[in-house]
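Take this structure, written in structure tokens, and hold onto it; I'll ask about it next.
Note that this is a trimmed complex: some chains were dropped, and none of the rest were shifted.
Each chain gets a letter, A and B, in the order it is written, and its residues are counted from 1.
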């Protein structure tokens, strides 16, 4: 472990830590090999004690199993870092409110996550470039704003709601799916470039660009899924642009209800398994 | 006052100040109590003389009545600051063109503003997290771009056009209204989470999430307002998602005309007081 932030007391009685700053240097795990998990087992920074404010900015992280692990940070500000050749770029665990992850390069492999948020409310994720194994994994996270990010990935599952997650806004992002090195993939191409699993999430004004040779699609012959609405009610898709080298489509699971799909695909780009419990205005 | 930037001359004849930089330190007012207005009366930085370029970045501000007051700054660049426990986070007064407020934490109480813009044109406000008393107050400000911001507030009035303000684009923001400490509120729940009062403003691709116990809504029994179009013509709302624990709705004042409300609420989520001088396509 590069740095451990901790204190042998109880934050409830002794207060949380404040004004932790990591800035403008590089943490290099020296050597590792893809997918870096388990890899060399190294962590760049681990924040184990509760914090009220935490800044990690202008840092470089390279060749680590996990660049950054933070527990119970309220207002974490992770900005302008270059994280590359890591298994997982960052995980915000245990709990957090109003964090901010902006303007970073997050380059990680297929075994881990670009960003993992757990029990996390009101996080802002904007202006990041997430690469090759681009994946934001959400577990009991709500009301995240994911906007203006560039995703380029060799794998499905670029945003995944692992458990029910509500009221996210995913807007103005560019999702690019290609085929390249690495794998085996954690998920097949029916998993969704984005997988929703909660209520009232909105996916608006995004570009979804899929370009994988037909022979490399898994399972063979499948129609790849763009947005999979796996569970929940009243999810809202509007004015998204879809581009594929093969036919692609959104899928509404039979358990979902009242999803809106508005100018987000042509009439052949939606598979509705709800029996009509949804609203669809196809792109003309 | 922490810092005063001034010069005993006339900027018209002697030129404006250039290249003012405040960077990477903290201004601490030591003690104050909510709502910090009038509080201890302290200001962090006051820029009194006209400037051509001004950078305030990586700074911390805490326990101040006003963190930052700037007069007549043309290209102010306020980025990556952490402003907390203040009455007003920043006010850009007298006049300004093409400012930029990006990637900040703005944590202020209910008495002041997160951002106050006066006689201000073409400002860019993006990637900020505005908390608890989140409020952007606009007075004779035009063509502001407000995008990719996270608002979490215990109060109505998260964006307010105090006087007629035109051609703003408010897009890709997440507005979260909750109930918590503080008050009395400056405005009731009919005031609008966003209040428009001008021509040709656009509100697109935002999430509005309202969660206040029915017993705490003011006035009692009222239907809370999401976007109040208080005045002006041709305001444009499209593809916004609304979520409420109680019924909520947009309101078009009787004085307004030709507002468009497109996939921004169901048929029960609009109160039209214009007698039909508007266009409405309800979310299906």
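Rule of thumb we're sticking to: a residue touches a chain if its C-beta (ideal position, glycine included) is under 8 Å from a C-beta of that chain, and two chains touch if they have at least 3 such contacts.
Keep in mind the model is a prediction, meaning the values are calculated, not measured.
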Total copies in the full complex, given that 2 are placed here: 3
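Assume only the chains that are shown with their structure count from here on.
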Chain A on chain B, rotation in degrees - Cα superposition, rounded to nearest 5: 120
Contact footprint of chain A on chain B as seen in their complex: 26, 58, 60, 80, 82, 84, 103, 105, 107, 126-127, 129, 131, 147-150, 152, 171-174, 176, 204-207, 209, 239, 241, 243, 263, 283-284
Partner chain B, residues of chain A touching it in the complex: 19, 53, 55, 57, 75, 77, 79-80, 98, 100, 102-103, 122-124, 126-127, 143, 145, 147-148, 167-169, 171-172, 200, 202, 204-205, 234, 236, 238-239, 260, 262, 279, 281
